[in-house]
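Here it is: the structure, laid out below.
A single protein chain has been omitted from the complex, and every remaining protein chain is retained in its original position.
For reference, chains read A and B in written order, and residue numbers begin at 1 within each chain.
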Amino acid sequence: MSELTDLSVAEAAAKIAAGEISADEYDSAWRAAAASDELNAYLWTAEHGGEGEPDWTGDGESAPEGEGEATPYGANPPAPADSGPLAGVPIAIKDIFTTQGIPTTAGSRILEGYRPPYTATAVNKLTAAGARVLGKTNMDEFAMGSSNENSGYGPVLNPWDRGRVPGGSSGGSAAAVAGGLAPAALGTDTGGSIRQPAALCGIVGLKPTYGAISRFGMIAFASSLDQCGPLTRDVTDAALLLSVMQGKDPRDSTSVGIEGGIELPSGVDLKGLRFGVPRELGDAALDAGVRTVFEATVARIEELGGEITEIGLPHAEHGISAYYVIAPAEASSNLARYDGVRYGKRAGGDGDLLEMYEATRSEGFGPEVKRRIMLGTYALSSGYYDAYYGQAQKVRTRIAQDFDTAFEAVDFVITPTSPSVAFGLGEKTADPMSMYLNDFFTVPMSLAGIPAIAIPAGLAAPEGAGEGAPRLPVGFQIAAPAFAEQKLLEAAHALEGALGFAAAVGDAAPWKGGSRG
Amino acid sequence: MAELEAVIGLEIHVQLATKTKMFCGCALSFGDEPNVHTCPICLAHPGVLPVPNEEAIRYALKIGMALGCEIAPRSIFHRKNYFYPDNPKAYQISQYDIPICGEGKLGDIRITRAHLEEDAAKTIHVGSSGRIAGSSASLVDFNRGGTPLVEIVTEPDLRGAAEAAEWARLLRETVRQLGVSDVNMEEGSLRVDANVSVRPAGSTELGVKTELKNMNSFRFLQRGIEAELERQKDIIGAGGTVEQETLHFDPASGDLTSLRSKEEAHDYRYFPEPDLVAIVPTEAMLEEARASLPELPAARMARYESELGLDEAQARLLAGDPDQAEYFEAVLAETGGGAEPRVVANWVTGDLTAALRASDDAERPEAKPLADLIDAVVAKTVSHAGGKQVLAILVADRDADVAEVIEREGLAQMGGDDGELAGIVAAAIAGDPAAAEQIRSGNGRAIGAIVGAVMRETKGRADGGEVNRLIREQLGL
Partner (left out) sequence: MIDREQVLHVARLARLRLGEAEVETMAGELSGILGHVDRIANLDLEGVEPTSHVVQLENVLRADEPWTSLPPRVALASAPEPYEGAFRAPSPQADVD
């Protein structure tokens, strides 16, 4: 393992800017690492996929430069490698972000071979800050899943234990960062898709406030919940990427940005900060090992001067129900455009229109996507709207109100990120509902649109594992009021320092090459 | 059985004449090469988002105000979900339970609502391509896809095909005068569908309605509704019942064909569009729209009838042509006051229009000269016939001075006093003794011959009434 790849993004960017290391050396070190992917974390890499010049027409033709400002598709002139806060830093991009001329599939066979004519705003902001696209990462199809087993291109393996899942839907991004295949990655979070895989892979995952980062070019799953965010090795890198990507975007009516921007956190203690532990946590289904790590972390917070109080989130228990109505409903509409007419897969083209539609969508979508399209279509269909979609939106209101009330008494709400550590491949695929319950702790924040960060807090053996069974990462979630990202990052930074997870794991960390085949 | 009465409501789609589409920056166009005005947004590529065109919102507010609609303090967009190749997202962004414009009224027809939405793309159905024997296909051109539309829906207040067409004309003229659309039915920038049903006269509940589409002219609209009313009356007359369906009008044959086949059970699954935020018209937006409203046909027509005493036909004619109406009012203002508005209107819409038609390089004179001319005719300084001759000169030479022209052309009307006219009349009688004899023996019509002779002699400068009086006088009648 080269030293270059041991550097955090913030460190590397600083050294490159200072001329201590060369951007190209750093870049090629990561390209080599990405090329050695054995986790199926990448669907496309700059190394194997060529430079990925914007290829509009399929025959190597590039987009005209300079119109980047005027239109969404004019090629943006690349920033000089030695300028900008991310000068020369290669970043792995979840395959849900459009990248002009670079294959983009959202993990679905229905978009196999599709090369978008434009690039997502979040990605443009990264490259404008000097970053480079290292590769496109594997994911659950259209971000629907919590294990990455729903990818149309095969599951991603957890770098800590390749017999286990990395979580999802940003499983490729999480595995790439944890597995030492990328210094940092972009993910998206609709109900936990950044935080849960970050937790299962022992890295940091940040879901910003809804509207903090533009959704333009982020392939829609559930438009009112989707939010993009970073998966990184530490809190500082998460802050760095957020600072570059946040902002209002004229191409996204629902984007807001973060007033005052984001600075790199320096917090070292938690004096005077109040942390709320949901009363309901007591009887939540939670692995013993996860509960132990959570309680130990709460103790650390108090040692750092933080104050722990009990709060109530009475409606949070209905979060999953509301979420699994709202998200599929919006998805059923968002995924209707994949119809075999303008791009992507077409099947059954020799029959009539209906036959083509049904063949294309039935062959192009995987089982979980079909399940959610069916669920959402049903929830919106006449006679059921009020009972399902209408009611779910009211539950959403209540959940948001619960958080408002809580934040009158505390600065943060803390929970485990996931009820369990990484589970085995195939362990939960048979029962959709048990899979959905993985999002129990992450969904309420998504419904309320508030920011939440997952940081690695320790290791625990899987539930029911025998003595001396290998231990796996456990995540700790901190949620804050809307647009309080800076405050959230300061607290997470202080706690991260006290927990010293990376140091504790040492060379056993997969990014140090220590992973179990 | 009881007399059946027609119950008709209209749904009008108006394409807004903005520069760009409703949710993207692609230019609007008509008749260009296919797919030259498209982008990832209007092609519904993965990941794109809509951003509403502020001008379209402005236009919708103007239309709403022109139709006397209540403007919603807060309106939102919904998604209307259905699959079709001309609908790239497989949902149309439209408005559902909270449209930007609520209830209103145009003439005596109540408006239910007017809402914003986006137009579909154009599909051309082509026959067998040879690709697969016997298979036909659609070719989709997305240039039109995403054009801003305002859909106007009326209450079923119309009671006949002619009334429906007449009202639709008023609506078109109203929207045209707002300058927010080309309202061209042939090009599809104005599309009128009709909901038609019949019921026993006097009954208050509604019968089963059918929806008529594709009537791309007012004439076809009227003919289509007439045909459908006939069809429904026959069905009911024969003791049958009308089926709810959508009918396609074929202008060529005048036939109505059912579109039921395409019409498989629709369930649009409307829900609030999560990619857009609410439209909340500010006082400034409302004020701007209000200020930009011209006086609209219905109001102008009413004013001309009540305040100026014009008859309905004159009032409608002028109200339908704001430019001519402005000119009419200018001329009226310049007249000395002796001339009644009705007379001025006749000169403007009748004699002037005729004079302009007469020669192609003719130009409408300034208001002042025409006003002077009208005053002169009213003051009998020049006869009506003479006045027309002056007008012919005015339209050919805009700088001409009326008094001077009358003088130069010797068109000044001859009064009865100086005896000149009496002499010409005497000569005419002498020149046609036969006619004179007939008149004396009571054949009044024979007088025309002598009047004609006098007019020829005086080149129309004589007043017809005066000539008649003199003839009778000289024949001792």
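Following the convention adopted for this analysis, contacts are C-beta pairs under 8 Å (C-beta built on N, C-alpha and C of every residue); 3 or more make two chains touch, one makes a residue touch a chain.
What you are looking at is a predicted structure, and each value in this text was computed from that prediction instead of being measured.
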item: Shown chains touched by the chain that is not drawn here; value: A, B
item: Option touching the unshown chain, where A:322, A:406, A:443 or A:459 are the choices; value: A:322
item: Selected residue (touches chain absent from view) among A:275, A:357 or A:407; value: A:357
item: Sole contact to the chain not displayed, among B:35, B:217 or B:246; value: B:35
item: Option touching the unshown chain, where A:119, A:236, A:254 or A:334 are the choices; value: A:254
item: Touching residues (missing chain, whole complex) on chain B; value: 18-20, 25-27, 33-40, 43, 51-57, 74, 83, 85, 124-125, 129, 134-142, 261-262, 267, 269, 271-272, 274, 276-280, 282
item: In chain A, positions touching the absent partner; value: 56-58, 61, 63, 67, 70-71, 73-74, 114-115, 117, 210-211, 224, 250, 253-254, 256, 318, 320-322, 324-325, 332, 336, 339-346, 349-359, 361-362, 365, 370-371, 373-375, 377-378, 381, 387-388, 390-398, 400, 431-433, 436, 448-449, 482
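Note that in this section only the chains that are shown with their structure count from here on.
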item: Between chain B and chain A, distance of the C-alpha-averaged centres to the nearest whole Å; value: 58
item: Residues of chain B touching chain A in the complex; value: 25, 39-41, 43-52, 79, 81, 83, 85, 88-91, 132, 135, 138, 140, 267, 269-271, 274-277
item: Partner chain B, residues of chain A touching it in the complex; value: 71-73, 97-98, 104, 106, 111, 114, 116-118, 120, 215-220, 222-224, 250-254, 329-330, 332-333, 336-337, 339, 341-343, 350, 353, 357, 377, 380-382, 385, 389
